[in-house]
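Of the protein chains in this complex, one is absent; all others appear in place.
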Amino acid sequence: MSTQEVSSDVTLELITLTIDGFEITVPKGTLVIRAAEKLGIQIPRFCDHPLLDPVGACRQCLVDIEINGRKFPKPQASCTIPVETGMVVNTQLTSSVADKAQKGIMEFLLVNHPLDCPVCDKGGECPLQNQAMSNGNGESRFDGYKRTFEKPINISAQVLLDRERCILCARCTRFSEEIAGDPFITLNERGALQQVGIYEEKPFDSYFSGNTVQICPVGALTGASYRFRARPFDLVSTPSACEHCASGCDMRTDVRRGKTLRRLAGDDAQVNEEWNCDKGRWAFKYATASDRIKTPMVRGSDGQLHEASWPEALATAAAGLSVSRAAVLVGGRATVEDAYGYSKFARVVLNTNDIDFRARVHTDEERDFLGSAIVGVQVNYSAIDRADHLVLIGFEPEDESPIVFLRAFKQVRKRRLKVTTIAPFTSRGSNKLNAEVVKSVAGNEAQLIAKISGLTSKSVILVGERLCESSGALSATLALSQSSGAKLAWIPRRAGERGALEVGAIGTLLPGGRPVNNASARVDMQSAWGVKSLPENIGRTTSEIIEGLHNGDIDSLLVGGVDPLDISSDAIAGLEKAFVVSLEMRHSAITEIANVVLPIAAVVEKSGSFLDWEGRARAFESAVDVPDLRSDVRILSIIADQMGKPINLPTVAAAAKEFLALGNWDGARAPFTPTSATLISGDTILASWRLLLDAGSLQDGETNLANTAHPSVAVISTDRAEKLGIKTGDSVRVFNERGAITLPCEIKDIENNSVWIPRNSHTSKTIATLGVASGASVSVVKA
Amino acid sequence: MPFTNEDATVIESIISRYPRKRSAIMPLLHFAQARDGYVTNESIETIAQKLDLETAEVNAVASFYTQYKRQPVGEYHVGVCINTLCAVMGGDAIYEGLKEHLGIENNCATKDGKVSLERIECNAACDYAPVVMANWEFYDNQTVQSAKDLVDSMRNGNPLAPTRGPNKLPTWRENSAVLAGISDGRFSEGVSAGEPSLLGLKLSKEGK
Partner (left out) sequence: MSKLMPVLSAHWDEKDSFTFAGYKRNGGYKALEKALAMEPDAVIQSVKDSGLRGRGGAGFPTGMKWSFIPQGDNKEHYFVVNADESEPGTCKDTPLLMANPHVLIEGIIIGSYAIRANYAFIYIRGEVAHVIRRMQQAIEDAYKAGLLGKNILGTGFDLELVLHVGAGAYICGEETALLDSLEGFRGQPRLRPPFPAIAGLYARPTIVNNVETVASVPSIIEHGPEWFAAIGTEKSKGYTLYSLSGHVNNAGQFEAPLGITLREILELAGGIRDGHKLKFWTPGGSSTPLFTDAHLDTPLDYEGVSNAGSMLGTKALQIFDETTCIVRAVLRWTEFYKHESCGKCTPCREGTWWLVQILKDLEHGKGTPEDLDKLLDLCDNIMGRSFCALADGAASPIISSIQYFKDEYLQHLTTGGCPFDDEASTKFVTSNVGGVK
């Protein structure tokens, strides 16, 4: 036996065995079926999945095994047997017993499987179909009657089940329990009547349900949006990345004749393994929504937007931006390349640091925290895998970064990873993570953070972007990380924020984390960009820019993909006064008031990359070619040319190359000045976050998905419920002087002076309705 | 029917038998049948809540075991053993006879709700074949006629007593409580053992 060092703290014992006459050496614990894969020997299988616990149920992978000359009396399931030294394995290729056993099992599997391949969505990419051909008899001897079921049944609004196709491998039920922690689907009944199902009153509304469709080895589970739409061999697949959040999922986009028909989770062991969330999988129809903008538009003297030619629109934009004091709002969804384009455009063309990617509630404390502790720093998913303690602050992973949730849940399940969360109440996600919940009232997080103890250099602290809403909390977190040595990562919600931070789409930083107020950092960039000088003052934040528009300090605005209601309820008023150039996909509140609207490509229509929360690049190619729709950076480059101050970024690739060549700043970071906490008090303090499935505009057009959203409820304490004389399910009205939101209530372990509601659900939009997101006083009454 | 405080006390006592509470799911399902005669959705939801499980998980367990019924059964649930030995010895004839006599199919109940019928597998009384079970009490050495007499007595409200069991046949719900581990104090009724059980002992005493 030999050993191989794979890293400083792990040594793997290696085991040598023989499979079909070939010797192979693999780490101890490897299953026979995987050792065979390494030799290129494909043993047929159905229930086996490398990310699920071995179960040995389908029996398709039977092989002959002997150990040190002693033969197992019967063939063994290679998906459940770990390798041993001296093991001799004979698969179907070299053992007639194994071959007959496998063919026998295949024949049994087909006994009750319908011959409906011609109308089955899985046909053409079906493991059963494929392996029946490669490892089956070709002809069945079965001429009896098959099991039939009513078909299909909706196990959720999005997932349909054709039970007669199911071969009961239990991948879906095991996924739901082992990976998602949502055992909403189970094997029911028994024997030949065993079937997958839900409890009749509770649909399969797991955020991760789509993965079961993907790993189903037959056509038993299908997604409503793809069912009967296409044949796999008519699809062109393009590797892509998910634009919905900062988890960084690897994806695959399948297109037929220019139309995206489905998206699947890609395979990236470092990031999303083989999973994704239902939003990433199914929310892609926004790109083909009827309000999609495909032609440039210019506001005419009649005050109306008119379609215009590209040259006219670009010229109008260039002219408007040239004569004025301009600022830039990037939005959180730009690719790295596009955000780099905005960043460079602001500095080189507009000669300003007035740029901010934070189209949401934000603070100066956050900006300084990002520049000091986050930009340029990588903390990876693998840190969660190795963590001795995971601390979540202002961050609800299942809603706000689902793959982070899956990775944490995996560690909780496999090795009981200790999780602590500072949150207003025990959410379902916290329950699944078996987390210790340190209950907060929105705004008082800083003092709770200061009390966390016992962290080590193997601990990991994950803060959500909304923690900035609690004054002093980020400062306290940074202090905690520094004093304990715990790793600290910031998890924004949107896919573009981390990239935008790195490219300097913020008033304090130039690309690569270079502080704008550092002369040598500016010199770096001046030489890279070939300009004589760069502005050295700290740029305005998003809210300062809006204020500047309000009071006339800024006259024009370049804005890409921003919903003003994500920022504040009155942001739009400021924008109305300015000359606005809007780079947008769809009609929005901004295009309503913009002077020039320039259509841009959606993610599936362009190439580019995102940086996920780790800081890891997630590059993707264009999956759908739409003539005339370009990535933002290409448009910015043309406007810059027209304004006589070229930024020389004619392609996405050029932008990527230029940014990469800059490298990270290795000089001093701006010193961080902690913000002190302000104590929040009041009878009823509002807390909120965005549910994964809500009224987000990128989810538009997919009603099946929307119907699986978790219900929007107002979470109140038992005490409050008693005082109001209500029980779970009764309606409450949450209101302030700006407006009111009425929701059914749910009674939970929330503090008595706290109320939680969803931030952006169809029935609960806090900023639009109440003008606040969290930490503010509201009132709650029985509705 | 809502769960009462008394129900909650029983549920807690059942859960407390076990080192881990999920183990209580089976007795709780028996208890649910003692309460309502079958496993109602309300019971599934209550058990899920008490055991910190998803309703789907409780449903999955309930549907695995044949004694848990998701539809009401009769006050007297009659099982005819149709496994090979009993079937051959007369179980098939008894089942057909009862089916015709009651005018119901397998797993159905008479309209008056008194009697339901089920084909059951070997009930561990083969030396008493053919065997009929009523509410899981033994009726040994049955004939078609004796079985008809039995169901008639049930429908008349005065069921014949089991061969080896309590002096009076408990109802389905009463016996479901016994299966849930709630004593009815009737353990001492009935014989220690039936004749076939004693055959070897008797012969041995006779020196054979």
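The letters A and B name the chains in turn, as written, and every chain counts its residues from 1.
Convention: a residue touches a chain if its C-beta (ideal position, glycine included) is under 8 Å from a C-beta of that chain, and two chains touch if they have at least 3 such contacts.
All of these numbers come straight from a predicted model, not from anything done at the bench.
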Among A:T80, A:T94 or A:N707, residue touching the chain not depicted | A:T80
Filtering A:M133, A:A192, A:A269 or A:L660 for touch with the omitted chain leaves A:A192
Residue list for subunit B contacting the dropped chain reads 17-20, 22-27, 29-30, 51, 60-61, 64-68, 79, 82-85, 87-90, 92-93, 120-130, 133, 135-138, 141, 143-144, 162, 164-166, 170, 175, 178-181, 183-184, 186-188, 190, 192-204, 207-208
Where the missing chain touches subunit A, by residue = 54-60, 62, 73-75, 80, 100-101, 104-105, 107-109, 111-112, 141-142, 144-145, 147, 167-168, 187, 189-194
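Keep in mind that, in the parts below, only the chains that are shown with their structure count from here on.
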Hey, how far is the Cα centre of subunit A from the one of subunit B, in Å?
-> 52
Mind pulling up the subunit A residues that touch subunit B in the complex?
-> 182-190, 197-202
As the complex stands, subunit B meets subunit A at residues 41, 44-45, 54-60, 63-64
